[in-house]
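Removed: one protein chain of the complex. Kept in place: all other protein chains.
Chain lettering (A, B and C) follows the sequence in which the chains are written, and residue indices restart at 1 in each chain.
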Amino acid sequence: MEILGGPLFGVAGAGESHGPAVTTIVFGMPPGLFVRAADIQRHLDRRRPGSNRHGTPRREDDTVVLLSGLYQEDVDALTAGPAVQVIAGEQLSATTGYAEGYTTGEPIAAIVLSTAKRSADYTQFAGPAGEVRPGHTDLVKHYKSQGFVDPRGGGRSSYRSTISDVIGGSLARLFLAETFGTVILSSICQVGELKAQRTLARHVEELAGAAGRLDPAAIATLEAELASAEIHSIDADFAAAAGDLIKATRIEGDSLGAAVEVVAVNVPPLAGDPLYQSLKLRIMGSLGGLNAVQGVEIGAGFEVVARRGSENNDPLRRSGYQANSHGGLIGGITTGMPLVFRVGFKPTSTITRPQQSVRKNLEEIEFQLRKGRHDPCVGVRAGVTLESRVAIDLLNAVLMHAASHVAPDAFRLFE
Amino acid sequence: MEILGGPLFGVAGAGESHGPAVTTIVFGMPPGLFVRAADIQRHLDRRRPGSNRHGTPRREDDTVVLLSGLYQEDVDALTAGPAVQVIAGEQLSATTGYAEGYTTGEPIAAIVLSTAKRSADYTQFAGPAGEVRPGHTDLVKHYKSQGFVDPRGGGRSSYRSTISDVIGGSLARLFLAETFGTVILSSICQVGELKAQRTLARHVEELAGAAGRLDPAAIATLEAELASAEIHSIDADFAAAAGDLIKATRIEGDSLGAAVEVVAVNVPPLAGDPLYQSLKLRIMGSLGGLNAVQGVEIGAGFEVVARRGSENNDPLRRSGYQANSHGGLIGGITTGMPLVFRVGFKPTSTITRPQQSVRKNLEEIEFQLRKGRHDPCVGVRAGVTLESRVAIDLLNAVLMHAASHVAPDAFRLFE
Amino acid sequence: MEILGGPLFGVAGAGESHGPAVTTIVFGMPPGLFVRAADIQRHLDRRRPGSNRHGTPRREDDTVVLLSGLYQEDVDALTAGPAVQVIAGEQLSATTGYAEGYTTGEPIAAIVLSTAKRSADYTQFAGPAGEVRPGHTDLVKHYKSQGFVDPRGGGRSSYRSTISDVIGGSLARLFLAETFGTVILSSICQVGELKAQRTLARHVEELAGAAGRLDPAAIATLEAELASAEIHSIDADFAAAAGDLIKATRIEGDSLGAAVEVVAVNVPPLAGDPLYQSLKLRIMGSLGGLNAVQGVEIGAGFEVVARRGSENNDPLRRSGYQANSHGGLIGGITTGMPLVFRVGFKPTSTITRPQQSVRKNLEEIEFQLRKGRHDPCVGVRAGVTLESRVAIDLLNAVLMHAASHVAPDAFRLFE
Partner (left out) sequence: MEILGGPLFGVAGAGESHGPAVTTIVFGMPPGLFVRAADIQRHLDRRRPGSNRHGTPRREDDTVVLLSGLYQEDVDALTAGPAVQVIAGEQLSATTGYAEGYTTGEPIAAIVLSTAKRSADYTQFAGPAGEVRPGHTDLVKHYKSQGFVDPRGGGRSSYRSTISDVIGGSLARLFLAETFGTVILSSICQVGELKAQRTLARHVEELAGAAGRLDPAAIATLEAELASAEIHSIDADFAAAAGDLIKATRIEGDSLGAAVEVVAVNVPPLAGDPLYQSLKLRIMGSLGGLNAVQGVEIGAGFEVVARRGSENNDPLRRSGYQANSHGGLIGGITTGMPLVFRVGFKPTSTITRPQQSVRKNLEEIEFQLRKGRHDPCVGVRAGVTLESRVAIDLLNAVLMHAASHVAPDAFRLFE
């Protein structure tokens, strides 16, 4: 099943890089949350190609159209979203998407059209003699699909598919923020060999202390700092240098790896199941499974290998854990301390330098990219997707925990 | 998880009766099947309100727009589907849906806009003092959602949600027909107290014999007979009388129950798991769980209760079972004999006669429907949904069986 | 996945009719429920072969051994269950099962040994030239498994596998009874052509009235009546006649169908999701999917086909629904009225009369059973399994509803 998260809160997605649209169905949102399309659009805009100076030159509006799962009695306000028209032959059907309303508990569907498609860019890769881009899924998906794959822009395996992650994540974040004040942030901490000196995890730890909580003002300051840097990072100097490096590398026709921290603050404790569906397993999987990711750490990560237990065990006091080497999860369950992850991305596979490759029929070639628009450093806009995946798994874990508290009061109907 | 079928082939749906659209994501279709939007539209048109003389007067085009999961090298032919436009403020985004292509194995998304909405019809039911329609979900969903339900036309619990069933079912049917010649038919066999004299199951049994197979010509004849009757039934006389009864009952402001047979022919044997996820469990659930259904039978159904084992056991010969009291499944596994189900629907809950009811706040009222457009007999257009649900579960079972045959040849890449 | 129920509360089972044991893992039970092994044993004893005069002559103790998921500080009381020994060569391992304790929220595992095995009884069916018992899964499972099926006593597809249903159901019932006073009963209402005059559904309706609630004394009386009849039925006269019919039919070497009502009282309202995972879909599937079942009805069942809407809609008053033609579910959601199902079983397939059949290699034979011990009427002890399946799905639905109520108080750890 093509589901991210679940079984209680999850996201189903569909749509290829150069297909008509990315379609998303988000299920399991509890009823009663007020949602504005703009709340989702805000996060989508961070993910959008063309949204920053260092991403792909592809331009998309990525306007989200909400098609279900919201309601309010003021139907005019509810239905004040974008106009949608379908024209089949002489027949025109028209409606409008939802602008804002309360969640009803029913699935929330959304579409985002893909308009900046240039199929001609992809003739190099089409058909059984199509060329294979090293580092891409072209070859395995060609054989896996018995030749029926959509080769345009990586098809379904494009970063464009993360639109669904971001839509689902935006809704999860709204619920978590409203209910617990939870906020999820990310910060780029390495680009190629350049490393940030300030890390978000340490910065949050200093601000939040043992209680692990930040107030709205502190969060707003953090968000502003992150948004104003040259690339999305808490370390503005690093961000500036990284921006320069990305520009230079683009000109060289090459690409760069990156590492991104993801930190959630004001996290509800006791969410997450142990063992086979633990929240640690879920998030390590959903972050580690994202396209181009090759490493994922929680808390102090691989550093703990070289530590002794006496250094690494987080001391406990009445107010909470006095350190967070575990990154906010013990035994797969939230402690209330910040959730801290670090994710390593490979350099973007698409480069313009010549490389050894094959055609899909395995004929050997010297591969040279002809056309195409791409990110030289995928980390530049991956943060919002990572945040979204954390939010989705966290909300699912919150609902799983709620399920074990059966309050007879929630089962009342007649008098 | 809001999934019909699965885990291998399944359907996720979203969308309320009077929301902007019904959105569908179909996952797990194997790659390489040629699909035309028209193949889906054909079945949707049978489901569509206004598609026959005896259904609701609501009119919808129900044009399906396919948004992902198909491909062919002739991109112009692929993308020759309906034009889709989204207008947000000054910004216009435009693309076209898919007209025809091969499945890629990726999820297939579709939207169907809802345009014939008259929200004013539903003011009687809105808000905490809204009136409760007896037999409908109004009250339970109001309390379950803590008041946030979309009350317009039953919201998500409307028959309109079966658009997703039909889209998923259409795709499943195409695959089953192409691979095994499987065809799934339905016939209305009872309306109120009127019972058909000819049943589809018996008719198919006579035509198909012990081998349980029908040739394409026989199937085409059957389909033509079913389509030409006054209501979708193999018994034209019954259909004519039932049509009259429905008309009369509509005028009386009342409604009628119905029973519908569903029969699949040319069924691949050995599909279906035993026990907890048996195909019998799956189909009895998906048919029995459909809105308004109150009974479901397989094969000879409740008749077998009065039989002795010596009458009921289907004798076996080299060519197959010599009878089909089991309805094509033994131990939850297909035998290759026709799948035979019979489904009983309650009379449509919406009637214009006065009834005892309450407001959502439980104040007692004499309920009298003010406005609204409805089927007096829901069975008249339920058949295609039943067929679809059988197809979805059957295809999932086929894939489950295929999964247990690991052919090393399917795992080849390099030389 | 071989799971009954779920995703929140469910049961995984394993074990063949003549294998060493039936193994069960029940997951998702909320923490804090006090469970005694005897609470489970009581229901298993109703299911057990040899537990009544009219079932199979096979004798099994069916002692349940609980192996996980319980705890109490008095470890001696916790571990006062049956002794378990494993002897491998010279090595003896010994422990004891749990006698009673509180659920911890972790999975609860149980084994029930199978000891009354007579493999020699099954040589008639072994190997590629083994004979096929009409009405049984022998043939389809032989081919489905590519010849590797365990043919002894139907292997996994035996009624013995319902031990897992009953263990899971017993735990679900305890939780539902403790939390809501919910009790689930069944009554045999037809055996062959003999029909009960009194039905459990009507009897409960008369006792419970519009509120749909029974007090503990009324329930105890009902349970006593059911237990004291010749077969498990609220109609003692019918039960006596049915007992005679079963005896006579066993002597004739033939078998009988049966119908069984299942009724749950004191049901919490608002449990169950709509549509694709509705509680109606779930229970119609799990009852309809049980071995030998060929029909399942909810509420008034197929009778509603012949009704008008004006007769069939249950009138609503402040105190609740004034009738229960819907059988306690509207839109797949509990109303608080009794859940009412009726299930039709085919006559037991195993008979001693000669029948047309084949060998597994399809050679045609006149089949004559040589040996074996079986129920002439499977309905005689199916009731407890049906009750169990209702309980499992109902508890899962209760937890699903609880999951949508996120109470921040349930997420507290430090001060």
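Note that a residue touches a chain if its C-beta (ideal position, glycine included) is under 8 Å from a C-beta of that chain, and two chains touch if they have at least 3 such contacts.
Everything numeric in this text was worked out from a predicted model, so none of it was measured.
Across A:L139, A:A239, A:L339 or A:L395, the single residue that touches the chain missing here is A:L139. In the complete complex, the hidden chain is touched by one of B:P30, B:G101, B:G257 or B:P376, namely B:P30. When the omitted chain is restored, the residue from A:V267, A:I333 or A:L413 that touches it is A:I333. Residue in contact with the omitted chain (choice from A:G89, A:P128 or A:G309): A:G309. Residues 6-8, 30-31, 105-106, 179-180, 211, 268-271, 274, 318-320, 335-336, 398-408, 410-415 of chain B touch the missing chain (whole complex, contact as defined above).
Residue positions on chain A in contact with the hidden chain: 1-4, 7, 11, 13, 132, 134-137, 139-141, 143-144, 156-157, 161, 190, 192-193, 249, 254-259, 269-270, 273-278, 280-282, 284-291, 293-302, 304-318, 322, 325-327, 330-335, 344-351, 353, 355-358, 362-364, 401, in rising order.
The chain not displayed touches chain C at residues 1-3, 6-7, 10, 12-16, 19-23, 25, 27-28, 31-32, 61, 63, 65-69, 71, 73, 75, 79, 81-88, 91, 93-98, 102-109, 111, 113-115, 117, 119, 126-127, 139-140, 143-150, 155-156, 362, 412-415.
Going forward, only the chains that are shown with their structure count from here on.
Where chain A touches chain C, over half of the residue numbers in use are shared by the two copies, so each contributes mostly the same positions. Ranking all chains by how far their C-alpha centres lie from the centre of chain C, first place goes to A. The innermost chain, defined by the distance from its C-alpha mean to the mean of all protein C-alpha atoms, is B.
Between chain A and chain B the centroid-to-centroid distance comes to 35 Å (mean Cα coordinates, whole Å).
Mean C-alpha positions place chain B and chain C at a centre distance of 29 Å.
Centre-to-centre, using mean CA coordinates, chain A is 44 Å away from chain C. Multi-chain contact residues of chain C (touching two or more other chains): 7, 269-270, 274, 318, 335, 401.
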